[in-house]
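What follows is a single structure, written as structure tokens, with notes after it.
Of the protein chains in this complex, all but one are displayed in their positions.
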Amino acid sequence: MSIEVRDVSKVFVGSQALNGVSLEIPAGELVALLGPSGSGKTTLLRIIAGLEAPDSGTIHFHGEDATERHVRDRRVGFVFQHYALFRHMSVLENVAFGLRVRPPSTRPNEAEIRRRAHDLLRLVQLDGVAGRDPSELSGGQRQRVALARALAVEPNVLLLDEPFGSLDAKVRKELRRWLRRLHDEIHVTSVFVTHDQEEALEVADRIVVMNEGRVEQVGTPEEVYEHPASEFVYRFLGDVNLFHGRLVRPHDVELARTAQGAGAVLATVRHLRPFGAVVRVELDGLDGGQTIEVEVARERYVELALQKGDQVYVSPREVDPPHRFGRERPA
Amino acid sequence: MPQALAMRTSAPPRPRRAGPAAEPALVRWILMATALAFLALFLALPLVVVLTEAFRKGVGVYAAALRDPDALAAVRLTLLTAAIAVPLNLVFGVAAAWSIAKFTFPGKQLLVTLIDVPFTVSPVIAGMMFVLLFGAQGWFGPWLADHGIGIVFAVPGIVLATIFVTVPFVARELIPLMQEQGTEEEEAAMVLGASGWQTFRRITIPSIKWGLLYGVIVCNARAMGEFGAVSVVSGHIRGVTNTLPLQVEILYNEYHLAAAFAVASLLALLAIVTLVARSLVEWFELHRRTDTTHEQETTA
Partner (left out) sequence: MSLHRKASVLPGFGLSLGFTVTYLGLVVLIPLSTIFVKSAGLGWTGLWDAVTTPRVLASYRLSLLASLTAAVISAVFGLVVAWVLVRYPFPGRRLVDALVDLPFALPTAVAGIALTTLYGPNGWLGARLAPFGIRVAFTPLGIVVALTFIGLPFVIRTLQPVLEDLEADVEEAAASLGATRWDTFRRVLLPAIRPALITGFALAFARAVGEYGSVVFISGNMPMRTEIAPLLIMTKLEQYDYAGASAIAVVLLVISFTLLVTINQLSSRNRLTGATD
């Protein structure tokens, strides 16, 4: 089911959380709302869910205006950052909850409810812990239970609020991949909120970059990374260097012992960090004293025999089109 | 009012083993002896006195005092009063905690302070208010007289005064508890399709059940033990408007000491049962608590 957000604004005491946001989310896609804290992404998610009401603007599901619909009538699934599992119920009962509270006319019988709950737990690979209490599970397990619970009511839309924010880095990565695979299997329109650009780039079909209550750009991961629409997007999605008014990615910068072309800048190596297949080099520019971050391939690093304190020439590679946002500024 | 006497919601840490940086053993022993002696003197002794005085004239006199019709009437009235006051304040406590813990609105802090007011009002003043309202020269006095309804110097007045005095008890237990539990579980339930009533019944109530029980226990203890407020309102009519605490007072003032302490021992027993029940409930709450938030885990 597709989602359309039309000109939604929301004010919380003192601050404008959302300012005339409009957005289209095609059916079946996995979309990330990406932005720093305060960008309004969680507020927008909650408005789509019906947990908050917009001050102005409308929300449409599959073309129908759903703005006035109560959250329980919207057929959305919501996964909270801190899981919000029902603490006094077993895992199975948590997953079965949505089915149990259906009105008698649409409620399946007891056997059917249990069957469906077990099916979902199998889907998230947790059928073995069906009888346990949420307190006995790890964070990653709890989040998967929360997901199963949300899916139990066969929602048209799945909404996830920083679903992996409370987890360890390693667990986060595993669950990210797992979410992607799950989405490929069940194809429910899904929207998740994150402040981690790596997560958004890796998982989403489409990224909505938000800042201060506004949408900065909407596009595929390649689009927002390679063709950013504004300096904010460029900076938020990765490291940048500033060369003569141009923003350049660390891997688009060349290092050499001799000057290569007119744009070359002399710099002193301050720090070397091997990082798998690349080496991250931090340099102090001698003119202007800016800090430059460069990523070089391991072979190049060995070839150059770089040492701390060496002076090398730094030249940005030509990118087409070049990213110029505003005038030259001190770094 | 700070939650000084509210139920614990997290387990206290075990006392630390004293390291070399701690106070010397002699100081520790002195402090411990002082503390225990103080508690024995101020808390334990009075309790012991009640029991010894109650049985001073032997078990026969003790039993007779408890079988006395006035004493039995006092028991009945005390139970009746609690049976009315506690459920009413239970409903109030739940409603107040729900509105305060789950929503924000202007004047919330004022409301919380207002709920604490009965705590700070002297019991005598609490009783007096109802005399001024419903007494013969009170605001409703003439109207009540015309309709032959007696509130002051009758059972209804006692019940009203007790209700006033015990208003805060359940609310004070539930408000911090529900604030701590937040709104996410209820929100999750609503997203899953539950109605408001289903959410409240299936999600909220089970989460607060021990806090509720705790509040009821302490509310009941106060309702049964209230003295000053009831003393003003009751008129001390023997066998009719005497609760157990008032019966104790009458017997004591008439120098029937053993009988007074016999009745008092019932109330002391109530106090002990209250303390035990409270500890049990607290223990249940702590051991049933599950922490489903803010955990870093190392397994997926």
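For clarity, chains are labelled A and B in written order, and residue numbers in each chain start from 1.
As a convention for this text, contacts are C-beta pairs under 8 Å (C-beta built on N, C-alpha and C of every residue); 3 or more make two chains touch, one makes a residue touch a chain.
If you're wondering where the values come from, they're calculated on a predicted model, not measured in any experiment.
From the set A:23, A:71, A:96 or A:218, the residue in touch with the chain omitted from the display is A:71, counting the whole complex. Of the options B:96, B:144, B:158 or B:281, the residue whose C-beta touches the omitted chain is B:96.
Seen from chain A, the chain kept out of the figure touches residues 12-13, 50-53, 70-71.
Listed by residue number, the positions of chain B touching the unshown chain are 1-2, 4-5, 12-16, 18-24, 27-28, 31-32, 34-36, 38-39, 41-47, 49-50, 53, 91-92, 95-96, 98-99, 102-106, 109, 111-126, 128-133, 135, 137-139, 160, 163-164, 167, 183, 186-187, 190, 195-197, 199-200, 218, 221, 224-228, 231-232, 244-246, 248-249, 252, 257, 260-261, 264, 267-268, 270-272, 274-276, 278-279.
The criterion applied here is as follows: only the chains that are shown with their structure count from here on.
Chain geometry summary: the mean Cα position of chain A and that of chain B are 51 Å apart.
The touching residues of chain A, when paired with chain B in their complex, are 49-51, 71-72, 76-78, 80, 82-88, 97-98, 101-102, 133-135, 138-142, 149-150, 152-153, 166-168, 170-171, 174-175, 178. Chain B contributes residues 184-185, 187-195, 198, 202-203, 206-207, 288-300 to its touches with chain A in the complex.
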